[in-house]
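The next block holds one structure in the form of structure tokens; read it before the comments.
A single protein chain has been removed from this complex, and every other one stays in its place.
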Amino acid sequence: MNKNFFTTIFFSFLLTAILAQNPNRIKEPDIMKNPVRREIIMPTIPGYEIIKGDFHTHTVFSDGLVWPTIRVEEAYYDGLDAIALTEHIEYLPFRELVKGDHNTAYTIARPRADQMNILLVQAAEITRAMPPGHIVALFVEDANKLETDEYMDALVEARRQGAFLFWAHPGWVAQQPDTTLWWDVHTQLLEQDLLHGVEVFNWDDWYPVSMQWAKEKNLTWFANSDVHPVVSHSFNTRDFMRPMNLVFAQDRSLEALKEALFEQRSVAFFLDNLAGPEHLLLELFNHSVEIGRPFTTDRNGNWRVQLRNPTDLTFRLQNLESGNGATRSIVLHPRSSVIITCPASENGQTTLQYKATNLHTGMFEHPTITIIVE
Amino acid sequence: MNKNFFTTIFFSFLLTAILAQNPNRIKEPDIMKNPVRREIIMPTIPGYEIIKGDFHTHTVFSDGLVWPTIRVEEAYYDGLDAIALTEHIEYLPFRELVKGDHNTAYTIARPRADQMNILLVQAAEITRAMPPGHIVALFVEDANKLETDEYMDALVEARRQGAFLFWAHPGWVAQQPDTTLWWDVHTQLLEQDLLHGVEVFNWDDWYPVSMQWAKEKNLTWFANSDVHPVVSHSFNTRDFMRPMNLVFAQDRSLEALKEALFEQRSVAFFLDNLAGPEHLLLELFNHSVEIGRPFTTDRNGNWRVQLRNPTDLTFRLQNLESGNGATRSIVLHPRSSVIITCPASENGQTTLQYKATNLHTGMFEHPTITIIVE
Amino acid sequence: MNKNFFTTIFFSFLLTAILAQNPNRIKEPDIMKNPVRREIIMPTIPGYEIIKGDFHTHTVFSDGLVWPTIRVEEAYYDGLDAIALTEHIEYLPFRELVKGDHNTAYTIARPRADQMNILLVQAAEITRAMPPGHIVALFVEDANKLETDEYMDALVEARRQGAFLFWAHPGWVAQQPDTTLWWDVHTQLLEQDLLHGVEVFNWDDWYPVSMQWAKEKNLTWFANSDVHPVVSHSFNTRDFMRPMNLVFAQDRSLEALKEALFEQRSVAFFLDNLAGPEHLLLELFNHSVEIGRPFTTDRNGNWRVQLRNPTDLTFRLQNLESGNGATRSIVLHPRSSVIITCPASENGQTTLQYKATNLHTGMFEHPTITIIVE
Partner (left out) sequence: MNKNFFTTIFFSFLLTAILAQNPNRIKEPDIMKNPVRREIIMPTIPGYEIIKGDFHTHTVFSDGLVWPTIRVEEAYYDGLDAIALTEHIEYLPFRELVKGDHNTAYTIARPRADQMNILLVQAAEITRAMPPGHIVALFVEDANKLETDEYMDALVEARRQGAFLFWAHPGWVAQQPDTTLWWDVHTQLLEQDLLHGVEVFNWDDWYPVSMQWAKEKNLTWFANSDVHPVVSHSFNTRDFMRPMNLVFAQDRSLEALKEALFEQRSVAFFLDNLAGPEHLLLELFNHSVEIGRPFTTDRNGNWRVQLRNPTDLTFRLQNLESGNGATRSIVLHPRSSVIITCPASENGQTTLQYKATNLHTGMFEHPTITIIVE
């Protein structure tokens, strides 16, 4: 090696140092949030695509506090598939400053939604005193036509446009402070095909009695954020996901979403609760939880078995058969597993019955889960 | 005990169950984010109150994506003390939809700021081609008067109102793609008291050469977010705080803040870097880091000493005296301590010299920290 | 520039690439845990150094599952100042495999403690049936002498060595399944200076009645982990710190620690509860929480005031004066602040009374906190 070699080495270090120390501009990507979409892991259910959607949100075009594109970005990063901007028709507190019409929020958000692969549902919130309270119309074609004197005219027009209609926050403290009542008006709406769903959860409230209505009147169940500020400023996203609906659609399209909502194929998901028709809840459990084979026997002669939940759902189970040697209480947290005990069976198969306490099929009503160990 | 006693017990359980299961409405506070302000822990520096501020942000009243009150709430929850909404005078892409004038964002945000104890600086961004580029005016009285044909008129008017003026993102790729140059115009502005500060950090960029300007021309150093979307959507708030300025003010008031900025008593804080006048950086270090007494001697005869940093600042230190037995490289993370070794001294006192590599007093220039162990 | 220049540049890149790609061995420091001590931020209380200690732990030298040095490292990284390895004298399930005597754990851990600046208390657990149950002896000189037939002999010997004695887990389900009783034996021990403290918290249990004993009989309050496996495997360190004691010592030394324990200057800290003598709890509150000045008046004419808690303690406060316009319920989480309202006062000073529900001065007994706003 000669002097030139060391000169080369010297310059190599110098150049490296210089390149690393651009005096003009240095990017610091580490200070920025990682621009990835966090995928919510759902079970694979044959025949269905689960569309995760929040169908009740606001922007500055009614009384929300963000620009419409922010709602699309929140949906994308939070792992949702679909979203609706449900601006109030009748309540526009920023009217003096924020112009546009009842379709403007949708029009602004649409290109961003297309770009981010988010299904954007055109929508509006018909905002009236009780009864009927607030009715959200999804899949409208022209929200401006919902600005009518009589709420009935607005609902009929929405329906004429093909809209799906749901009752928002029926137990809202400002409208039904002490009770959460079903009014005659709602019976009429139901009979006239002007009411198809109801929120059982909204923002930080749930209304147990509305679960009973959903069950008995064949309404579609909803858990929506009804967010006005920023989602991540409002919700405890460290421990929970934002409220959302798990819609069992035939594919990931607006058409399939609409069809599924009209056919009540939706489960409301809030905190770690899942609320909806029993058959859908059982589908979620059965395709989420993998039941292992007994791998050993404990000193009491009971089998030990692993239950594995690779999804982002939670299942809380309470043994319905006391004293049978099976684990009394099971919590299957997201992406985790637990080992339970259960009575060993001579014929090689043991059947267990658990009540799923965080699954709701009606008011304070929980489905029974059957676990077959073999 | 008689039958009535057990009846009472029975009803007690029943009532308890009923009370816990209100069918009308159940609040779920756990799903909401905890509404507390996260306090950023700073050292206590005699004679000063450290005001933490972000002096460059946008809302829907120029090209930002949130309502003005959201910026105040972000500031509150992020632990800031002061904030400026710096709407562009000349760039208003939402003009067709969002009305109001150049003071509207401030007017809307002000009551919320008063309520949340946030110092709200009235401001505007004079948004011109290079030179002079974008100049932010803090402490204006009427931003509408800054809408002028000539930028010089806008700057003079701002100054007439008493404004503090700083050059935003001098190395912005759209205006100075290959270099970050100081123009003759900036010399003129400086000489005419129309330029008082410069951003050394903006969004995710820093401009080393602008640190040299700040040092040589006695400009106030700034690190601002220049945020247009939501802060928590943009910045990696798990690992870092949002960019901010640590202003050494005489008290927590707008007047003291303004005085301190005019007197260059500000340190730019971005990622874990602190950039500003050397004497302020040394104040931060000396009042943050507690140097313990030697508590034992290692097998090489060196002292072991604990350095404790109870603040939210970080200090990265490199030993300037090689081979003296003192720890070569020290990182004092927020709210943590490390044990170092240093040569034992017969007279009971050892003096160490470290370069603080994440503290910047100029372009690629770092202060020397003296640590006295005794 | 000539060809040589570009050759140099070429080789510089090549060399850089080669240096970055050492084929023999590449260190990946990112995969390792950051070797810093997480400092627990306590208030500064004039005249005292708060020593954070866990005085009940086990290693493989009785029935624990880690080597003694691991306990020291856990203490260091968890931010503790002091620790005791309290091996059972009478219960040594690994005896066939793990040899040594009752001082061995201490002897092994001591050099590591000296190196990490951890105060290591020599100790043992006298492990007997109820009464008296398990008695931990801190500050023993030779634990081997505690191996006696009669428990009384062991206690007397410990005391002869100068030991501080406390009753461990008085309500342990294995020894007092249905009740947590104080036995005559304990009265005798107390009278004979053979009992100085009691655990009010151990592992995941607390014993409210033992708080009443501590208060009435002037015993030192303890919250200890009694950890046998690894601390971070056992405790929810995401949401809470491990159980510990906050000892108000005159300096950070074993002597001062011992003196403070004998003088009942200790507060038990578990979950976010603080339990101990009222005057110490008030010291903690008063030196932790900074009460701001009223910064504005709300629309009801009440002052708005910020309470700031820069420490790692939590304070839960309940207004004792209903309907006075002051915030009903306050939670001061670690390193956070909240804004409260309180009645404005014409003379410039308002005095508020709150019950601190997570501070315990006896069984279900909480101190009253006075907040003066001015």
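Think of it as A, B and C in the order they're written, each chain with its own count starting at 1.
One rule holds in what follows: a contact is a pair of C-beta atoms (placed from the backbone, for glycine too) under 8 Å apart; a residue touches a chain by one contact, two chains touch by 3 or more.
Nothing here was measured: the structure is a model prediction, and the numbers come from that model.
Across A:Met116, A:Val185 or A:Ala344, the residue that sits in touch with the chain not pictured is A:Met116.
One chain is missing from the display, and on chain C it is touched by residues 21-34, 60, 64-67, 69-70, 73-74, 77, 96-100, 104, 171, 173, 176, 178-180, 204-209, 212, 229-230, 232-237, 239-240, 243, 270-271, 363-364.
Hidden from this view is one chain, which touches chain A at 34-39, 41, 114-117, 292, 295-296, 298, 304, 306, 308-310, 331, 333, 335-339.
Convention: only the chains that are shown with their structure count from here on.
Per-chain CA centroids place chain A at a distance of 41 Å from chain C.
Look at where the CA atoms of chain A average out and do the same for chain B: the two points lie 35 Å apart. Residue positions of chain A in touch with at least two other chains are not found.
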